[in-house]
Structures are given as structure tokens and as C-alpha cells.
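Worksheet: the structure to be examined is printed underneath.
A protein chain is absent from this complex, but the other protein chains hold their places.
Naming follows writing order (A, B and C), and every chain is counted from residue 1.
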Amino acid sequence: YDQAGKFDKSFNEAAYTGAERFKKATGIAYREAQIANEAQKEQVLRNLARRNVDLIVAVGFSFTQAVQTVAAEFPKVKFAVVDDAAKGANVQSIVFKEQEGSYLVGMAAGMASKSKKVGFIGGMDVPLIRAFGCGYAQGARAADKKVEVITNMTGTTPQAFNDPARGGELARSQFDRGVDVVFHAAGGTGMGVLQAAKDKNKLGIGVDSNQNHLFPGFVLTSMLKRVDNAVYDIFMAGKNNTWKPGIVTMGLKEGGVDWAVDANNRKLISKDMEARITQARKDIVAGKIKVVDYRAGNSCPVQ
Amino acid sequence: MSQPSNLPRWATLWLMPVLNLFAALLVSGLVITLIGEDPVECLQLMINGAFGYPEGIGYTLFYTTSFIFTGLAVAAAFHAGLFNIGGEGQMYLAGLGVTLVCLGLDFLPGWVVIPLALLASMALGAAWAFIPGYLQAKRGSHIVVTTIMFNFIASALMTWLLVDKLIMPGSQTPATRLFAESAWIPMLHELAANLGIELPQTPLNATFFLALLALVLFYLMVWRSRWGYALRTVGLNEKAARYAGMPVSKVIIVAMCFSGALAGLAAVNELLGSTHRMNLAFTNGIGFVGIAVALMGRNHPFGILLSALLFGALTQGGLDLSFEKPAITHEMIILTQGLIILFCGALENLFQTPLALAFKQMTKR
Amino acid sequence: MAELAIELTGVNKYFGEVHANKNISFAVAKGSIHGIIGENGAGKSTLMSILYGYYQADSGSIHLNGQEVRIRNSHDAIARGIGMVHQHFMLVDTFTVLENIVLGAEQGVALKQSLAAARAHLATLNRDYGLQVDPDAIVGELGVGEQQRVEILKALYRGADVLILDEPTAVLTPQEADDLFRILGLLKAQGKTVLLITHKLREVLDITDAVTVMRAGEIVGNVVTAEVGKEDLADLMVGRKVNLQLDKTPATPGKTVLQVSNLSLTDARGVKLLDDVSFELREGEIVGIAGVSGNGQSELLEILSGMREASAGSVRYNGTELTTLQACEPKAAAYRRLGIAHVPEDRSREGLVKDFSTFENAILGYHDDPAIQCGLLFNRKAIIERCRRFISEFDVRPANAFRRSGLFSGGNQQKVILAREIDSDPQLMLIGQPTRGVDIGAIEFIHKRLMALRNAGKALLLVSVELDEILALSDRIIVMNAGRVSGELPAAQATATELGLLMGGHK
Partner (left out) sequence: MDSFFSVLDATIRVATPLVLAALAGLFSERSGIVDLALEGKMLAAAFAAACVAYMMQSPWAGLAAGMAAGVMVALLHGIVSIGYNGNQLISGVALNMMVSGLTPVLALAWFQQGGRTPTLDDAARFRSVELPVADAIAASAPLKALFGHNILVYLAVLVIMAVSWVVYKSRFGLRLRAVGENPHAADAAGINVKLVRYLAQSISGALCGVAGAYLVLAQTGAFIQDMTAGKGYLALAALIFGKWRPWAAVSGCLLFAFTDAIQIRLQGSELPLIGSIPDAFIQAIPYVLTVVLLAGFMGRAVAPKAIGVPFVKSR
């Protein structure tokens, strides 16, 4: 896991869920480790590799470099990195098309918004988070050309992912500026965002895991990033000997990202909204709608 | 300033710290028992993880290296009566110095790039400490507040640089490209391999020797030179320093620069010694640990060496421990570190009275 | 036999290995003034601190008005009617006089009525004893004499029957001291008991009824004042014959070393601290500057030693103009290089770093001396050797170069500073309060050294609030009042009364 910790209610927790599911399904045990600093990344990987494990899944883009180094040292062990593309003959990389999932929730936001102002709150200002924001903005604009997107980043230190009070404050400031739907991609900070949405009787959008149940009736939907699926699939592939090195891109089509509709937010999603989003979903899968990836050109077509 | 004690010197110097360490471990053992693990086994795992096998030792010493630098940095300022909380930011900026030199010049051979990078790290670390030092000396701005603020500012600056300017094109990780190998500081296992000794691969690198050298130089500079004499006089008694004709403001500013330069060297260990690229938040609290290291080591190089080693061992042993025992998380290690600082650093007199009584009893017999 | 106010029996006090009070027994009659004298470190302050509950005696008993009492802290002491004026005043500088007096003796939760009540009470005390102080003044801005009055008022406000004064006159002018003694006389007349610690035998003889003499923690004499003379007391105190009279040969002044003309200093608030001061100082003479502390002497020393800039005027030293001296180092260092040595007034806060070992303090101000360098580093051996020489030449006790300076008594700290400054072989020596709070034995020694320095042809500028000292050492005396020179006269013609009047700004 990355430094944010295992139980962040979103990204890392999803990986954990996937691994647990694999354990339940197959009865095969796995080892886990969480690192506390940069130098430990290689150390942990090496440590795991030396224990003759079959497959190591590194969760988080910051592992890329460490995986490449260690994978070269242990050619027999299979490695996988979630969230970034790494090179190596025994390395599989799983990257997500966050922009596609974000696009869908962006559409939902654009349609649900009465004020035609929607908000985005990111953790730290890094490309990955910008990709979320960019996809979201494209979706919101697609829903309604007049929609305005207001973006905030929480901070400049890793603490930015762990400051719910600030998240709440950012959300409130956006509500004050007329926003009525806000999407967060900020880990623990996002808890504060969703809480503020509830307190202010506005709508929030969850991220990574399905967060609809956190504040039923106030979470419009969640952008799912199925890290759990990814981890589960990797483990399964390892078990079934179907594992292959290379880059796996998980978009809507591959079940890597999605939006969440369940009992908790059923009432918030109107028929019309659901229809349009489902249509868009189909179009993206079919390639009819192309969602621009911020990371591809380090720029976003919409502001 | 403590009470006159009847304890023999060795007891004050060795026995009390050991007892204090023991007390700290006892309390964390209690917490470990509370969450249902065996504290003795955990301790064994931890010690074994830190010192039990060559790779563990390598990592322990690698962390120790960085802690020595940030510990010395805090101590340097402390001797001038300044509490420098800004080690983190100074180290961050020093990392920028290293990075700029390496990104720009790493086509040159190592014996050119590495010294240049060292200089750049010290220069930028010192520069980042210079401003709070200058404001303290000339404007009376409280150094604790300004250095805290400078940590935040450094972090903002570096985030922007890494995300928008220095990022490796095409990567989504906010990190620079890998430096050319010529700029890498040789790893200890590589050096040993040249001598025909095989060591496990760890990030322990030649910077470690630089840290040891820094300890010795620090001692000589602070206790055996005019410069250090002025530094300590200013720290202990500013009036006396004025009386003695010392340039107080200048001493304060230079002390801060010295402090910043030392903190900067920790960046060299991390960047040129280990990761060979700069990424976001590579400082990772090392600057803050330096405060604890210096305070526990009584601001003396020998003490700093020991406490840096202790913290290095805790970092490494703690990882191994959490590897074996999923219930013992990283936070548990932080708790233990806090306890050790509290008992060894602040409760240093805890056992003085009971010990003095015990010795009295013994000498009576 | 009169009623006893205080009776101590078999009091012992240890500080670690040090036996500070050995089996002390003595009694004080009610309504008397009782003196306690003894060398530095004899244990006087410790004994009084035990009486005030600051320390606990290890054994022995205390009787107050015939009743055995246990005094565990100052709160107890105050409740039993004991008040103390400490050697170093125990006042909060940032508070007003009224707040200091009320502190610890407030009535009720809110301050308002306490302060009002105290103000009224203060007025009556003022009337009864003539203790004039502005209740709304900030204590830190008051002179020492006034601060002392605040301390006495504090004790009286708490209804003290027994008043302990620890070296109360060390910082007072003769007039202020006389005023204090007048007040003590009034207190005595009201039936209060006064315990007075002092190093000045004249005072003991003047106003006490009985004296207790201490040496090395023990009582070596309990005498009725009327039955003894000055020499008896001095000998009893030191345990040997003391020569109280200094041999002063006539001075043979040489060429002018220091020429101060129209020196002025204005502080940030526009107050004139020094106003048009002029005088000159020649080789082989001691010029004494008399004055109540806080009348510009400290600032004068600071300017002459380079620690402070004057606002106007000129200082010529051996023909060089010092005020416009250009140097790339601080002026204090540059002046020292030119041969100006300085013994600061506040020895423990300026002249020394208490946390340094003695050998480190032996080079304070001379740390750039090439003789103690070895390349980039110090030559430790040379430094320690130098310090050992100081210790033996000046009889510093204990003779340990590695001991922390703060652990030495005031007199011994002073000897180290003096040794260091004299050793630099200066042409001009600035000396502030060389013997404040130092015992007779050490004073004798220090005075001899200063006299020897003069006889060797050095120029000495001596600032002291002790008139006896000024009179004994100086060849010429300058009196300062409110930043101005209020008089200059040859020592041979000066009398204490005349100086006192000049110091007060009269005449």
C-alpha cells in the first residue's frame, strides 16, 4: 500500500477488499505490507520477493520505480503495479481511465445541479488528480454546456489527503459560491467534503470505492475505480496461470471504472439522468465518445 | 541546572538513559499487550529486524545517516539558542539544489557532479535557513514561527516545481527523471564488492561516512574553535556575547545557515544515495525526527550518533515487525518513538531520586 | 530578659555534601534589631531561607513567640507573621507596585476590590512609616531604593511582625540606607522584630542591638553590639586578622589616556541618559565615579567599552577618536584590542557565561588571541594552563578549572573576571562594582590588586555605589546624578556626607 494507509475508505481499501475476496474465493493466503517511507519501497518488495511469493501487487503510482528495479533482480517473480505503467519482462501494469468514470459522474453532476455550478475537490495538485478533475469537467459540460466547474486542491503535502476539516471547508466555500454538487478525489479529506454536503443539504460524489452509503440521500453517486477488481483479477490470473506482463488499461469497457447506482442514491438519480448516462457509457465503451486524458497532453480541453 | 546529585558519573551517563529506555519500552509493551500481541516477541522481532541480519543493518544505518544530518542541524541552531523546526523545508530545498545540478550537469563525470551537488544542497539548505535567521537576528521575528511557515512554503514551492516544471515528461508520477549513473553516490555493497566482500543490496551508501565525518567536524567546530565558542556564548548568554565583542546578529545568521546546510546533506543521502531522482515529499518527516534526535542526544555529536542509531533501528526494525505482525502498524512504531523521546528526553530525571536512594543504601552497607 | 521572638535550636542543613548550616542555635529578642554577619557562603542566606520556609531544615526546631512551629513554605511563614526582603528582589518587574503588593494576598476572586483595598491600606502604611511609592508605577522602571520599599511594604501589608532583610544596603546610597534605617527604627518602636544580614560592619555597629557571627556554616559568636568594635567583628568573621585600611601611596599621574568630552546619550523614548559628560583620566591614577545606580554610570561604562553607541560627544583614547572608529568587528572587540579592559557591573550576567566551565570563561572576550589558537582550532592546553594560572594567582576557590562557573560564589566569580582582564595587560581598565556582595576577605584582596595595577601605571576608571570603596581607592572622584556630572573633587578632600549630597543632586 501507499503511505496513505490501508483504510482510507477509498483507494487502498479497495485493493484490500479485492485481495480479501480472492482469499475467500480460493483460500490462498497473501502477505501484506505498508510502507512508511521512500527507501522502504524497494526493501519491502525485495523482502516479499525473497520469500518466494508468486506474485506481488504494488498499489500506488509511487511504486513504479521500485518495482522496475526489484523486478529486474527477481526475474522469476511476477510483479504488478496498480496505477502506473512500469517496464519489465515480469511486470504487469494496471492503469485506469479515471477520466471515463469521472466523465460519467460529471454528467450526473451537470444534470443534477440546479445552479449549474459544480465543484471538484482534489487532494494534491498532481497529474493523476488533475485527470480526475478533467474527466469530470468534460462530463459536466457534456451534460449541459452552461455548467461551470469550480476546482480546488487541498494542500501541498501528503497531509492534504488526510485533512477532513479542510475538505469540509473547501466544500462549504464552493457551496457559498453557488455550487450544489461536488466531487472529491482526496482520500480521507473527502470525508469532510461529503459531510459538508450533507450538512449544507447539497450533493456530494464519492470516489474510488462506492461511498453512496456513507450519507444516504446526499451522495449523488460514486465514481468507482475498481482497484478491488483489478487486484482480484491479477491474483486470479496468477493462480490460473493466465498472468501476462504488459500494460493493462482498465476503462469503462474493462470494468475498471464505473459509476455507482444503488439503493442509497436511487432517489437522487432521475430516469432521464440514468438514461443519458447509460447512453454515454455505451458510447464511451463503443468509442463514440472520446474522453480526453489530462495526462496524455498535460492539458484539459475544458476549464 | 539540575539538583546536585550524589550519583556516580557512570550512573548518570549510562544507567539512567538505559533505565529510561527500558521504561519507554515497558509502556509500549503494555499497549502491545492491550491489542493482543506478545511484547517480548515483538521486541525480539524488532531488534532482529534492525540488527539481526546484514540487510537490516544496512537499512538501519541508511536511516541513521539522514537522522545524523538533521539531528546535527537542529543541534547547531540550538547551541546558538535557536529552535530550528525548519529542517524539513531546508532539506526539501537542498533536494532542489541536488536535482538542478544533476538534471543540468549529470553528463559530466561523477567526481565533478557529486561535489557540485553536495555544494548545491548545502547552499540551498543554508539559503532557506538564512531568511528565518536573518529575520530573527535583525527583526526579532520568532524563529519557531518563521521556520514552521518556511516548511509550508517550501512544500508549496516544491509541489509546483515537481508537478509543473521538473516532472519527467510522460510520467504521471510527480518525480524527476532518473539522474545519470555517474551522479550516484556509490552504494556500500558496490564498494564492498570491489574489495571482494559481498554485502546485501541496501541503500546504505558512502554518505554514511560523510555523516560520521560531519559528527567529528561538528564536535571540533563547536567545542574547539573560536567560531563555536562564539556560537555557544551567544546561545547561552547574549549579554555576555555582546560584552565579549561578538557580532551577535552575524553569529545567529551564520548558525542558521550552518544548520540549514547540515539539514541539506540529508537530502544528498536520500537523493544521490538512494532514490536517484527527486519525488514529492522525499523528506518524509526526516527533518522532524532530527529534532527528537538532537534533543535526545543532548545536542552533542556522540549523543546524536547514538540517538540517530536508535531512531534508525526503530524505523527499520519497526517495518520488519509490522511485516511479521500485521496488527502492529506503522502507528504503533510512532507511538513507541514518542514514548522513547518522552522518557529519555524529557523525563531524564525520573529515576534520579530512587537511584540516589539506592546508592545511598548500597554505600551504607 | 526580654521576650523572645525567634528561637532556633540545633538547626542543620545539608546541600548534598555541603553542610551549609551546622547545629545553629540562637535567639532573637522581640522588638530588637538583630544583625547577622559572615563571609560569603557562611550560610546566612540559607538560614534565613529556612526561617522563611524556602528551604526545609534537615534537623532542629524553630520557636516563634515561644511556640514550636513548622514552616513548610513561604505561605506558612507569611501566615505566621514573617516577612522577608531577599538579597535579589522578589518582584515581578512587569507588574505595578500595587499588583506586586497584592500578589498572593488577594481577597476574593476578582482583582478589583483587592486592588482598591490595598490602595487604601498603602496610604495608611505610607503615613505611618513614610514609605513613599507610587502605587501605579511599573516596578521594573523603579530604582532599587524604591523597589526595596515595595518589598518592605509587601511584608507589612501581610502584617509581618518579623522582618528579615538580606543584604538590603548593598545597592543603596548612604542617604537611602539612612532612610531605610530610619524605617527599621520605626518598626522596632512598634514592637516588630528585624533580622538584618549585611557585610557592612559600620551598619551593624550603628543600628543593631545584638549580632550573630557565622563562619563556614557555624555560629562563631553571639554578641551584644554595644560591647564590641569593628575590628573585633571583622576578625571574628574571617577567623584571622584583617587589614581594613588600604595602604594608599600618593598617585603619580602620567600622560592623559582617556579624554571624554560632551558625551551624551538619548534613548529611544527621548530620555537623556547621559548629558554632556566630560572628564579625563591619566596613567597611574584611579578615578572613581560615585552615584546612585541608574544615574548614567552603567551607560557610561557601556559606551567606553564599545558595547553601546553615544548619541553625541567625543571619546579620545591615546589620541585616537573612538566614537568614529571604523572596524569590521564589533566595537567592544576593537576597543579591547586597543588595550581597554572591562570588568562589567553585572558579573554573573555579563562578565561570565554561567554554564561554561571556568577555563572557557577565562578567555571570554579574548577568544581571538593568537596565543590560544592552534591552526583553525583552539589550543586547549594553553587555555587550561592560562586558567590554572589565574586560579593560583587570584586564589580562586575551589581551584578547579573545569567546574561550572555558576557554581562558584560571587566573590570567586569576580576573581576570575578580574584575573582575565588584568592578564590582558590593558592600558585602561574600566571597572564596575568590583566588590558588590563580596565578603571582607575578598574585598581586601581585590582592592590590593587594583591598587597594584594603579601603581604599575595603568589608568583605572572605577564605578561603584559603595562610597567606602570609592573613598578608599580613588585619587579623584566624579559624582554623577541624572546623567550629568554633578561634581568632581580630589579624594583627599572628599567626605561621605559631601558625596552623598552631590549624588542626590543637591548643592
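Annotations for the structure displayed:
Throughout what follows, a contact is a pair of C-beta atoms (placed from the backbone, for glycine too) under 8 Å apart; a residue touches a chain by one contact, two chains touch by 3 or more.
Source: prediction; values computed, not measured.
For the chain that is not shown, the touched chains among those present are A, B, C, taking the whole complex.
Interface note: of B:141, B:182, B:225 or B:249, the residue touching the hidden chain in the full complex is B:141. Only one of the listed residues, B:83, B:130 or B:359, touches the absent chain: B:83. Looking at B:11, B:61 or B:332, the residue that reaches the missing chain in the full complex is B:332. Of the listed positions C:93, C:231 or C:395, the one in contact with the omitted chain in the full complex is C:93.
Of the candidate positions A:138, A:162 or A:209, contact with the hidden chain is made by A:162. Interface residues of chain C facing the missing partner chain: 52, 54-55, 73-75, 77-79, 84, 86, 88-95, 99-100, 102-106, 108-112, 114, 154, 158.
For chain B, the residues touching the absent chain in the complete assembly are 1-3, 31, 34-35, 83, 131, 135, 139-142, 144-146, 148-150, 152-153, 156-157, 159-160, 163-164, 291-292, 295-296, 329, 331-339, 341-342, 345-350. Touching the omitted chain from chain A are residues 5-9, 13, 125, 150-153, 155-156, 159, 162-170, 172-173, 176-177, 188, 191-192, 195, 199, 214-215.
In this section, only the chains that are shown with their structure count from here on.
For this pair, chain A with chain C, the centres built from the Cα atoms lie 75 Å apart.
With centres defined as mean CA coordinates, chain C is found 46 Å away from chain B. If you average the CA atoms of chain A and of chain B, the two centres end up 36 Å from each other.
Shared contact sites, meaning residues of chain B that touch two or more other chains, are absent. Not a single residue position of chain C touches two or more of the other chains. Contact residues of chain B toward chain C in the complex are 4-6, 220, 224-226, 229-230, 232-233, 236-237, 239-240, 242-247. The touching residues of chain C, counted against chain B in their complex, run 15-17, 305-307, 329-336, 342, 344, 346, 349-356, 360, 363-365, 367-368, 373, 376-378, 380.
Per the touch definition, chain B reaches chain A in the complex via residues 55, 59, 62-63, 152, 155-156, 158-160, 163, 167, 171-175, 178, 201-203, 270, 274-275, 277, 279-282, 284-285, 315, 318-319, 322-323, 326, 329-330, 333.
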